[in-house]
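Yeah, one chain of the complex is gone here, protein chain that is, but the others are all in their spots.
For clarity, chains are labelled A, B and C in written order, and residue numbers in each chain start from 1.
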Amino acid sequence: MKLTELRGVIPPIVTPFDENGVLDLQSLANVTHHLIDGGVDGIFCLGSTGECAALTDGERQKIVRTVAEVAAGRVPVLAGITETSTRRAVQLGKLVIEAGAQAVVVAPPFYHRNSQNELIHYFRDLASELPVPVIAYNVPVLTKTALEPATVEILAREGTILALKDSGGDGNILREFLLKTRDIPGFTVLTGLEFQVDTALQMGVHGCVPGVGNVAPREYVELYELARNGEYHKARELQERMIKLFDICYQGSDQISGSASALSGFKSALRWLGIIKTAKMAPPMGSLTAEEEDKVREVLVSLGFLRN
Amino acid sequence: MKLTELRGVIPPIVTPFDENGVLDLQSLANVTHHLIDGGVDGIFCLGSTGECAALTDGERQKIVRTVAEVAAGRVPVLAGITETSTRRAVQLGKLVIEAGAQAVVVAPPFYHRNSQNELIHYFRDLASELPVPVIAYNVPVLTKTALEPATVEILAREGTILALKDSGGDGNILREFLLKTRDIPGFTVLTGLEFQVDTALQMGVHGCVPGVGNVAPREYVELYELARNGEYHKARELQERMIKLFDICYQGSDQISGSASALSGFKSALRWLGIIKTAKMAPPMGSLTAEEEDKVREVLVSLGFLRN
Amino acid sequence: MKLTELRGVIPPIVTPFDENGVLDLQSLANVTHHLIDGGVDGIFCLGSTGECAALTDGERQKIVRTVAEVAAGRVPVLAGITETSTRRAVQLGKLVIEAGAQAVVVAPPFYHRNSQNELIHYFRDLASELPVPVIAYNVPVLTKTALEPATVEILAREGTILALKDSGGDGNILREFLLKTRDIPGFTVLTGLEFQVDTALQMGVHGCVPGVGNVAPREYVELYELARNGEYHKARELQERMIKLFDICYQGSDQISGSASALSGFKSALRWLGIIKTAKMAPPMGSLTAEEEDKVREVLVSLGFLRN
Partner (left out) sequence: MKLTELRGVIPPIVTPFDENGVLDLQSLANVTHHLIDGGVDGIFCLGSTGECAALTDGERQKIVRTVAEVAAGRVPVLAGITETSTRRAVQLGKLVIEAGAQAVVVAPPFYHRNSQNELIHYFRDLASELPVPVIAYNVPVLTKTALEPATVEILAREGTILALKDSGGDGNILREFLLKTRDIPGFTVLTGLEFQVDTALQMGVHGCVPGVGNVAPREYVELYELARNGEYHKARELQERMIKLFDICYQGSDQISGSASALSGFKSALRWLGIIKTAKMAPPMGSLTAEEEDKVREVLVSLGFLRN
């Protein structure tokens, strides 16, 4: 069944490894169940939270296949194409679609710099080569090149992209994305800023892609519902609780220095919840020490996600 | 024969494509001959100038094999490992070494951010897994994460890396790299800033990796020799001529906006010199139009690289 | 009467000049009336919108005196201290308080860089030397140095500052300011981001400092009331209308290149509304041309602020 609109809570699923750094597909299946049980509206594999860029193509394909099999059509499964050229992106796109992805989430190429004009060609080429909807992913802090509002409008209006995931971090620009695309039927905007889901929904976004939603899918679903029903005061309370939960990502020493290994906090929390086996990251990203994982536990306990 | 020291002029060879965007190995062989005839001290495949990140692994292997076969031991052949995790980097490293690379030039992983500590582990893991010397490549404008002087000193002093290629662009930091490593036997520093080769050599670097050296290898070799002999006034004259030659990279409209497709200028010049067939880049990077290529020709003529 | 809490709509009043670039105090008085008639909760003189840094101390004093005289106690009058050292800031603080300011709004020194520790001393010294409440102003895009959440918390908790005006632009950090200071009695946070007043109010800020509030004070007061009453859907509609009104600042050619002379758009609109005489800025900031002012008029007409 073809995906015609994207909205709601679509967590970027983590990629669990075992003690030896090997992909742990059983744990991945567990997280998938956890998310679907939590009521999410979709699952996004191979996002930044999923360590997309660190994985081999073989691992990528297994991840999508596992999630798609567990989801079994209950929610759409999206796969990230974070690649470095058109040829490479098409190649990866075919792999993940073959593995079961119902849509691809495409960031700008992230090594060599591109003009907006080149980005337009990039998205058009992918849309024409791949048989599933394309979602644009704006994350300049990682890709260096931003998708500008005018570019997104062109791609949205001509039907090249079905949605935008914005992790740009500038509220003024998010507002510009919304104002420029609001009248395009079926086109939606999702925010990747998990600390501002309540306000983004108030602004008019249609959904969110929260990393901490791996741990607390039910809470983000509730937050989404509260905002949709105009209960913004309650939405804020829940949002603030989610911000506190994010402290699980601030417990490592390297994490503080800006290393992406902060993501190990998500895995540690899932380990404490009995859903996955380790908090290991793909090297060279480091993982939390046992002592640091104990602090993650304290965060979970203090917020009632775990009993002491 | 194992590479024990790296110095001199080591151009980052371009990657020629044919009209259909297919790798043009004959043209690549021609450039290799052109460089060796120009007297270079080594050839660096799969650098940023070589569109490293845009290529598939299959293309990468063919490129290294072709250059290594043409070089036939006359000059060392280096291959870039610009990758996004330890696992991926080791995998690519084995491919390019099997294809004939005598050393690998390794940039920090470039999507997820890493701490300096994680980078130290990255380089150690690569050095222990790969049977050839590892050269560190500092290019924060592309990888976001910089290699700090203290990190480079640790890696150099323990023998993990044989050399540093610095394209950081900060002269104060380059000086710090030099001061911190000068006493380490065999360790060398090369600059990737092709507009400041004369001054970098005066500072004490041991070589350079100039993109425009694809077009004018002989001139960079002469520049290197002039500086080594203390003839800095003549070196400057030649350096300034090379800066003017770089105008070949400022002739495209997208190029001005910071797109990496500026590199198409190198290819266009090589086409005018009869060495390669097209100025095509790997999409989504654009290529110069016929009109823009005519302006490249004018630059070449005005500087005496081509007769009118 | 001492100011004990700051909230609501407090526009940063523009500084009108005549054709010769001389301070136009009559026009300034008119804008003051316009704002008070619009229902604002305070007036902020010598903000960035008021061209604070471009003015001489003599001009600064006249501006505060004029606004304070017209306000005549109906709303509090605040004055910016955007200075470059403690000595200079104290000197200016005394001038503006003598002229009638009931509170000072203090940004970090903006030429030489300061540590957070130095900023703490800066605010403490000002608070002890000046007999009026001090409001901290976070605007790193102009001062380079940011006020960090931990710094603001220290200053707020010890009573050194009464409020924070945040123009940092990062919603996550604004949220951190709010979470860290919410329990401090009387302490308030105002946003300087005029495109996100509705969402900032939903987050919990207590007021706003909108530049375009010079033109449309009544609308921002209504927006504030709507949000306070939980009518977020209507608040958003009005907020979006205000964003469109901001187009008055995008009509100059230099303005587009990031020059602060974009502020000339506010003055042009006030001129069309018959409130001030010219759109002149303090040199070297340029002013809109007659042609560009016509476009400002079109914006006003299209949004119903002026009849055609």
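By definition in this document, a residue touches a chain if its C-beta (ideal position, glycine included) is under 8 Å from a C-beta of that chain, and two chains touch if they have at least 3 such contacts.
This structure is a prediction, so every number in the text was calculated from the model and none was measured.
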Chains in view touching the one left out: B, C
Contact residue for the chain not shown (choose from C:His33, C:Arg87 or C:Arg182): C:Arg87
Of B:Ala29, B:Met203, B:Leu273 or B:Leu306, the residue in touch with the unshown chain: B:Met203
Residue of C:Leu25, C:Ile43 or C:Leu119 touching the missing chain in the full complex: C:Leu119
Residue in contact with the excluded chain [from C:Arg7, C:Lys144 or C:Arg241]: C:Lys144
For chain B, the residues touching the chain missing from this view: 169-172, 175, 179, 193, 195-196, 198-200, 202-204, 230, 232-233, 236, 240, 243
Interface residues of chain C (partner: the chain not displayed): 21, 48, 51-56, 82, 84-88, 91, 109-119, 121-122, 125, 142, 144, 254, 257-261, 282-286
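By our rule, only the chains that are shown with their structure count from here on.
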Overlap residues in chain A, where contacts from two or more other chains coincide: none
